[in-house]
Each structure stands twice: as structure tokens, then as C-alpha cells.
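Working notes, structure below.
== chain A ==
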Amino acid sequence: MTTLILALIIGAVLFGIGLYGALSQTNLVMIMMGVELMLGATMVNLVAFWRFLHPDVYAGQMFVLVVMTVMAVEAAVGFGLGTARFRAKGSVEMEEAAELKG
Partner candidate 1 sequence: MSALEQNALLAAFVASTIGLVTVLHLLARAIGRSQDEPAKDVPFEGGTLQPKPVWVRYHFRYYALALLFLAFDMEMAFMYPWAVVYRELGLVALLDMGVFLAILFLGILYGWSERGIGRQ
Partner candidate 2 sequence: MTMLLMIVPIVVGIWVVATLESWVSTGRFRPGRPLAAAVAMLGQESLVPRRPDRILFEIAPPILLAAGIAATTVLPLAAEVIVIDLATGGLFVNAAWVYVVVALIMAGWGPNGAYAMVAGWRFLAQLIAYAMLTVMPITAVAMRAESLSTTAIVESQASGTWNVITQPLGFVLFWLAAMAVAFLPPFDHPVAPTELAGGVTAEYTGVRLAIFRLGRLTLILTLAAAVVVFYLGGWLGPWLPASAWTAVKTLTVVAAMLWLGRWVPRVRSEHLMAWSWKLGIPLALVNILWVGVTLWAVDR
């Protein structure tokens, strides 16, 4: 029980750090790092739930694989967008991207 709670608390702290990073950074790639950290925290929680609550249900592990895929996909699309933005404007600062608003 204590081990499960320990893992969940670590996940919570990592999520908080990721959220702080994603909100406070102005650079696209730094924002993505924050998002990756949040997804990492999610994976910690998922593995902890799988290990301590339902070790016989392998959909838990499958879910972790899907989250990992989401990380890779997010990185690929994010860098693609960043490259397009960089080619057009010469920077990936998000504060300058306000003209994207509708």
C-alpha cells in the first residue's frame, strides 16, 4: 500500500513540474518538454496501478505502450509544426505566435 502511494506521489510531483514547465516557458520545444514530463508522470501512475492493483490485466501495460506512442507522435508533429513555424518566422517563441488566433 505504502509503495503504491509513494509511486503515486512521485507521479503527482512530476506532473506538477511538467505543468509548471508547460505554462511558464515561451519556447515551443520547452513547452513540449513540459508535456512529455506530464505524460511520463501519467505512465508512472499507470504502471503503479497495473503493478499494485491489477497485475493480471495486461490492458494496463498496453495502455502504457499507447501513452508512449502518444509521446512519440506528439514529438513528431510538434517538431514538424516547429520547423514550419521556424522557416516562416525564424523563431519558435510562442508569445510571438499570437497572430495564429482566429
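The candidate set was assembled so that all candidates are chains of the complex that A comes from, given by their letters.
Assume a residue touches a chain if its C-beta (ideal position, glycine included) is under 8 Å from a C-beta of that chain, and two chains touch if they have at least 3 such contacts; residues count from 1.
Note that the structure is a prediction, hence the values are computed from the model and not measured.
Undergrad: Would you mind pointing out which option among 1 or 2 touches chain A in this complex?
TA: My answer, from the options 1 or 2, is 1.
Undergrad: Applying the document's contact rule, which stretches of chain A touch candidate 1 when the two form their complex?
TA: It is residues 65, 68-69, 72-73, 75-76, 79-80, 83 of chain A that touch candidate 1.
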